[in-house]
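This part shows chain A:
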Amino acid sequence: MSVVQIKDVTKRFGETTAVEGIDLEIEPGEFVSLIGPSGCGKSTLLRIIGDLIQPTSGTATVNGKPARQARIDRDYGIVFQDAVLYDWRTVSKNIALPLELARWDRRRRVDKVKEMLELVELSGFENHYPWQLSGGMQQRVSIARALSFDPALLLMDEPFGALDEMTRERLNMELLQIWEASSSTVVFVTHSIAEAVFLSTRVVVMSPRPGRISNVISIDLPQPRTATTREEPHFFELVTAVREALHLGHDLERAPV
Partner candidate 1 sequence: MRRGVGRVVLFVLVLAVLWGLWEGYRWLWMREAWTWPFVVDETSMPHLHSIFQALWSSARPGGVGPRLITILFHSALFTAKEAAVGFALGAVLGFCLGALLAHFRILARGFLPWVVASQTVPILVVAPMVVVWLNPKLPGRFQDWGAVAVIAAFLTFFPVTINTIRGLHAADRRALELMRSYAAGNWRILWKLRFPAALPYIFAALKVSATASVVGAIIGELPSSIQDGLGGQIINYSQYYTTQPTGLWATNVIAAALGITFFLIILVAEKLVVRRAPENVA
Partner candidate 2 sequence: MSTTPAAVQPVPRGGLGRLVGRRVVDWLPAVVVLVGVIGLWEVLIRALDVQAFLLPKPSEIARTLWDNRHELWTAGWFTFQEALGGFLLGSGLAIIVALVLARWRLLGAALLPFAIAANAIPIIAFAPITNTWFSPLNKSSKIVIAAILCFFPVLVNTLRGLTSVNPRALELMHSYAAGQAEIFRRVRIPTALPFIFTGLKVATVLAMIGAVVGEYFGGALNALGVLILTRARVFQFDEAWAGIVVACLMGLALYIAVAALERLTLRWVPSTSE
């Protein structure tokens, strides 16, 4: 059974069409990146999967249920570009927030938070407030929060977009380790071609106005990915393939068809 199943989804905001006729299936354990220029509707698509906005037409299914039911069952965790930590909560209380909402008892919460802090390598920062952390650390807290309740699906909206290149590459590695350890499915929105290729099992290329899927490229780089993956010739071939797919989508938009 697919984790995510999107059938003929169209979303309009008033006059503008954000995405149109989207069909997409994501299998368990996949790491799928959505890539495309601004305005191609990749964030909109992610929010439709999360039932944070509702499609104008078409259906979105998560774990075989309507997206709304999946949200209510807390089937997914989400990470935004900015960490969106609650300033008034310490690191551990931020991670524990979804657990509190799910009415976990205190002992289970404490254990889980400890486990999550180890996973994102932030042990020792339990009682820090968000403003005391660097941007990269904040984003790691936000990832820990999204994973804390073991969701089958992780939605990430340009999570590393605001970070510097070095931090970004390190967090890419950490994310892959977490992904392998937790065996969850990831939908990942990004602007960066290299990031998409490095992380994903599949890259979905989108074109703008209206947002459509213009190409889907399988990334057959060997698992697990390592620091040297970025230096392999095949990595560059795939980067080139994605780049060309992006430009093709762009040209299609310009040239009258």
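Inclusion criterion for the candidates: all candidates are chains of the complex that A comes from, given by their letters.
We adopt the following convention: contacts are C-beta pairs under 8 Å (C-beta built on N, C-alpha and C of every residue); 3 or more make two chains touch, one makes a residue touch a chain; residues count from 1.
Just so it is clear, the model here is predicted, and its values are computed rather than measured.
Set chain A beside the options 1 or 2, and in this complex the one it touches turns out to be 2. Residue ranges on chain A touching candidate 2, taken from their complex, read 47, 50-52, 71-74, 76-78, 80, 82, 84, 86-89, 97-98, 101-102, 129-131.
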